[in-house]
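As structure tokens, the structure follows; a few thoughts come after it.
Missing here is one protein chain; the remaining ones are kept as they sit in the complex.
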Amino acid sequence: MSVIINLSIFPMDKGESVSSYVARAVNIIKESGLQYNFGPMGTSIEGEWDEVMEVVNRCFEDLKKDCNRIYLNMNADYRKGAPGRIKSKVTSVEKKI
Amino acid sequence: MSVIINLSIFPMDKGESVSSYVARAVNIIKESGLQYNFGPMGTSIEGEWDEVMEVVNRCFEDLKKDCNRIYLNMNADYRKGAPGRIKSKVTSVEKKI
Amino acid sequence: MSVIINLSIFPMDKGESVSSYVARAVNIIKESGLQYNFGPMGTSIEGEWDEVMEVVNRCFEDLKKDCNRIYLNMNADYRKGAPGRIKSKVTSVEKKI
Partner (left out) sequence: MSVIINLSIFPMDKGESVSSYVARAVNIIKESGLQYNFGPMGTSIEGEWDEVMEVVNRCFEDLKKDCNRIYLNMNADYRKGAPGRIKSKVTSVEKKI
């Protein structure tokens, strides 16, 4: 439980409204059972590296079915021996502001 | 109110714990008066392009005072004539999941 | 000369081919006189923070004229007292591989 990623994925060939494609990715994330946090600029997901990357794969493979061009942005933050960080990272900063 | 960015900024020369530096950036964002959403992998900020970039500048200039190396990641999503998106983007997807 | 960014900017409402819009951004970068390195996933630009951000602004304002939705991704790496890094960063790694 030591990696958090922020994932943003959308088609570039479907015009300016892409929320139905984003919803498909968020559904896949939800069904994974991993902890996640859906926000205006992507979805943060926490888990083991392999678990999280498996979810990224599934999102990509799903959009690939009917999209000709896909853009994906992902940031990952790994910290050894630090589970539950999707909440504790936020709390740790909030204590200081 | 038509740009949303996700901003992540931290020093690379201060060791593995950087939450006190992140807190300084979040404070600057907070004091800007712009709508924001603080999450585990960055802070989303909504406003006019110039307003939002001014906040990014302030965060960078603040960390520059005492950090030798700084990493910054920013994604921006601009949509014409679409205010209040920091909430509506989330709602629009949630209706579909 | 101590910041390098990698900038990727493109419209989301112009269909799957966006190279003419990317070319407009690269032209603006070129005309800035700053050191740059154009690659398959964005353009790296080196300069003072204010100079570099001014170029980012100009790219955004230019696409805004005729694009309804724009996505921008930017990474920045600042290092105190380290000019000419757009070349030296590459050389420093190449010596080690």
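A, B and C label the chains in the order they appear, each numbered from 1.
Methods note: a residue touches a chain if its C-beta (ideal position, glycine included) is under 8 Å from a C-beta of that chain, and two chains touch if they have at least 3 such contacts.
Note that the structure is a prediction, hence the values are computed from the model and not measured.
Within the entire complex, the positions of chain C that touch the omitted partner chain are 4-6, 8, 16, 19-20, 22-23, 26-27, 30, 37-42, 44, 46, 73, 75, 77, 79, 85-87, 89-90, 92-94, 96-97. Contacts to the hidden chain, counted on chain B, fall at residues 10, 12-13, 15-16, 18, 68-69, 71, 73. The omitted chain makes contact with chain A at the following residues, 49, 53, 56-57, 60-61, 64, 67-80.
Basically, only the chains that are shown with their structure count from here on.
The distance from the centre of chain B to the centre of chain C, each centre being the mean of the chain's C-alpha atoms, comes to 19 Å. Centroid to centroid, with C-alpha atoms defining each point, chain A and chain B lie 17 Å apart. The distance from the centre of chain A to the centre of chain C, with each centre set as the mean of the Cα atoms, comes to 25 Å. For chain A, the set of residues that touch two or more other chains comprises 16, 73.
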